[in-house]
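This structure is in structure tokens; I'll ask about it shortly.
Only one protein chain is missing from this complex, and each of the others stays in its spot.
When the chains are written out, they are named A and B in that same order, and each has its own residue count from 1.
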Amino acid sequence: MKPPPFAYARAESLEHALTLLDEAGEDAKVLAGGQSLVPLLAYRLARPTHLIDIGRLPGLDTMRSDDTGLVVGGLVRHHELERSAVLTGPWQVLREAAGLIGHHPIRIRGTFAGSLAHADPAAELPVAATALDASFTVRSTGGDRVIPAAEFFVGPFMTVLEPAEIVVDGRFPAPPAGLRSAFAEFSPRAGDFAFVAVAVAVALDDGGRVRHARIVLGCVGALPLRAGEAEDELMGSALTEQAIDAAARAAAAGCDPVDGPHASATFRRELVAVLVGRTLRRLREDHP
Amino acid sequence: MTRVRGLVGADVERLADLPLLTGAARYVADVHRDGEVHARIVRSQVAHARIVGIDTADAEAVPGVLAVITADDLPDVRIPIRLPLADTPRARRVLQPPLARGVVRYVGEPIAVVVATDAYVAEDAAELVDVDLDDLDVVAEVATAADPGMPVLHPDLGDNIVSSYPLHHGDVDAAFARADVVVRERLRMHRHTAVPMETRGAIAEVDPATGRLTLWGGAKVKHAVRAALGEMLSMEPADIRIVEVNVGGGFGVRGEAYPEDYLVAFLALRLRRPVKWIEDRTEHFVATNHAREQEHELEIAATADGRLLAFRDRAWCDQGAYARSQGTLPELLPALHLPGPYRWEAFALETTGVLTNRTPVGTYRGPGMTEAAFVRERLLDVLAGRLGLDPAELRRRNLIRDDDLPFTWSLGAGSAPVPPISYQSGAFCSSFETLLERAGYDELRREAATRSGDTISVGVGVATYVEVGAMGPFEDARIAPAADGSFVVHVGVASLGQGVETVLAQIAGDELGVPMDRLRVDHHDTDAVPMGFGAFASRSTPVAGNAVLLAARDLRTKAAKLLGAEPDDVEFRDGHVHGPGGASCPVQDVGEGRGRFDKPHPTFSFGAALSVVEVERDTGRVRVVRHVVVHDVGRAVNPALVRGQLAGAASQGIGAALLEELSYDERAQPMATTLGDYRLPSAGELPDIEVIVLEHPAPGNPLGAKGAGESGMVGTPAAVANAVADALGATGPQVTTLPLTADRVRALLREAT
Partner (left out) sequence: MTWIGEDDSAAVDVVVNGRPTAMRVPARRTLADALRDDGLTGTHLGCEHGVCGACTVLLDGRPVRSCLTLAVQAEGADVETVEGMAEGPELHVLQRAFHENGALQCGFCTPGFLMLALGLLRAEPEAPPERVREVLTSNLCRCTGGGPIVQAVLAAQRELAGDVA
């Protein structure tokens, strides 16, 4: 299980990285933390001709939040998200999601942009980012594009990212007032890839009725799945038991997971209902 | 003069920890020989196919590649069966060639070997070996493998049956005719295996001056591997040296003779360079022995008041695609263990080994007995439910009574020739009561009932078993004094991390009356220890330990004779032997102590397990919240190490019960080839295991030891399964297969509603 041969270059700046990417052609890969890419190399499931190492580029490893929203640099490591004091309230879902990625040493190395660009259908951050209506800034020598999460992921391990583009950051718009969010998943062991992941974000109006709802499911399809009918069940409700149950049922009914050797479709559907119900109840109980 | 005593029975510190803690230990991958080159095995990606052609040209053209070999380059040899009791004419017809000859029969079967100057390059080149295969139909499951019309894996065998072990005791039909209740179920134990943290590996080198071959990476049964290689390479065993370095866990699967041991030796002889092969983890999951998969049709007859009368069992035991070095053990061992510790009036069983297009099966910690315990104990709980009896009470009424021992099953006409199933010592009933009492069984039952609710169901399960161990035929030991007053114990066992060096040194030290720091145990090298049977069947302490004890007594007797004293009156101190009245002589004048302990029949010992689980009803997740194991080890030479063995084995058993599975799809493609898919339990999935060590000394061996390395495993999957079944409700769906993954538990709960 040794990586296949490739050419390697360590970028000294983002501009340098983009130039190297242009040079290297379409079978090149960007290497950040390597926690998804290096296992694929070991299995020889990925055979890039070139790796461009951006792992320690300055300037991409910071987070900032203000009244326009939150910006997470592409090289912010999962363990920084996991322990960030900034990621509470509306952003809580990011912190919880990051804390469930693999194990501690994986979270030390793995990067925010790496997880997004890898687009594993079982990954946590794409689900969490979708629930917060995030967009991703991607850059090439030709300039920047800002791509909404809903358009960024197009299939298992597939995004709209062009070969010469790098994910620079994630942009999370200013949340609706009072937005709260949460994440949950079911995995057979601590640190395993999840069978089902759920991100929810809910804001209530002054009367305690839901005026904004996002329910996003992971691991039940090729990409993060907005559970629109479940969100509709919540809208206007007072997060009552009945509304939560209805949303959980709608989320389960609205997804179409595949049968796998480790988890059947029926089981995954049940888990969707369970986890949607649990996260919504947790939001209600944390902030009565 | 008094002798220093007290080492045997004490929690003496492990001898060999220091290098393990500092990184100085040397495992096989850490062995480097000048000029070494690296082998990479090309393996079949399909389960059953005719080999049409193999094109090695592209691989040979890669810079750094020294050789690419296929079966055409090898003599037509097979890996022989190690144990006479598991060697049958039919099994001999399905032995594995080191490289596939004409047909591949499982995913992972070696087809070719590439040797290169670097492991990375060898892997590159191996990808370029082009194997042209013509697919054949596959046999992908055990239950139907022997059915008429199935593809036959080895055509000259005629069918897919390796061997059958029928055993009969008493008049089964009469007993069933008298029964008030009969329960029957089809029960299946799933494929899983040991998965030690270190993969296998070997490095072979030929001495150009003498032509002798050295193979590093030996473990478990070095002398048997030496004999097997001698036979396959047409060399004298004396010209082969097998060296055991540090071993990263064995649990039964590591150290048997495998295709790769032969291949690196063959290549080293051919290339005249040291050849190294380190298995990678995805290879490990298809190349190293699998274990356990069996289906049983079991029925039990009992009276209304809960007296067991008889059982019938028909079992299909998976062998995989070939018989390997352990021959027919996959079907022989469950046959020996199905009766277990109960007073049956009669039984009739037949276990049949069948071939499937999957990785060959060998022994894994508690082989055969774990499977037998699972099917028997699970069905006993079904019976208890039917009778409205507490499961512990059902067992209490039927265990062989303490004063019935020794006890031997008489086997009737038509039974296969097997070793005597004879329980020589122990106290089954009182040992079981000890478990119930120390675990607080009655209270646990009450708690389970009160704590169970809509979200969590709590269950309690027990299982009992007898376990074969201390297998012979014999072991030799030699104790050589050194000038500095230390002693070297030479004995043909193997260290797999279980602490055997410490235990054997304790035994020698106690008998010689010398402290631990004066003792060294040498077992690493077949040149230094020319004879030995190795580490399997929980035999190191009861067989080798007694040989060491006899060798130490021999040394003491010889010393006494030299000084004209009684054996009990001599003292080993400061490089001298001292007798009464100031007589002394250098210890080297005494010569060596020698001991041989013969063990014509194995020893059976009793144990039991108790498990408490919580089932999260909406997700199906099972958590073992308490797990207690008890085992009669005869005598615990080092109780702390015994507890470590029992707890470690029980941890593996919990993994087997809840998480681990080597599943295959209908094309016999393996579904678990990484540590992500094959789920070993971590500290997050396991409770702290509670261990009760009981000592009812075995007669017929001076130490009284019975073996302990496997015991924590044997009852554990059964106890966990019974606890989950209890949590789901006695009238609910039956637990008939493992592992009890969340998915399966949810399916059972769905079935119940």
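In the analysis below, a residue touches a chain if its C-beta (ideal position, glycine included) is under 8 Å from a C-beta of that chain, and two chains touch if they have at least 3 such contacts.
Bear in mind that the values here come from a model prediction, so they are computed numbers and not experimental data.
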Candidates B:Glu231, B:Asp280 or B:Glu695 - the one touching the absent chain: B:Asp280
Out of A:Ala9, A:Ile166 or A:Ala263, which residue would touch the omitted chain in the full complex? A:Ala9
Which residue from B:Gly340, B:Gly497, B:Gly513 or B:Pro739 sits in contact with the chain not drawn here? B:Gly497
Among B:Thr22, B:Ser234 or B:Thr753, which residue is in touch with the absent chain? B:Thr22
Selected residue (touches chain absent from view) among B:Gly513, B:Gly648, B:Gly707 or B:Pro739: B:Gly648
Hidden partner interface residues of chain A, rising order: 1-10, 12, 20, 31, 34-35, 38-39, 41-43, 50-51, 53, 55, 102-106, 108-109, 189-191
Touching the missing chain, which residues of chain B? 13-14, 17, 19-27, 29-30, 120, 194-199, 246-249, 251, 278, 280-281, 496-499, 640, 643-644, 647-648, 650-652, 654, 674-676, 680-689
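FYI, only the chains that are shown with their structure count from here on.
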CA centroid of chain A to CA centroid of chain B, Å: 44
Complex contact set, residues of chain B against chain A: 119-120, 123-124, 127, 280-282, 618-621, 659, 663, 665, 671-672, 674, 676-677, 679, 681-682, 684-685, 741-743, 746-747, 750
Listed in rising order, chain A residues that touch chain B in their complex are 1-5, 43-44, 186, 188-193, 195, 261-264, 266-267, 270-271, 274
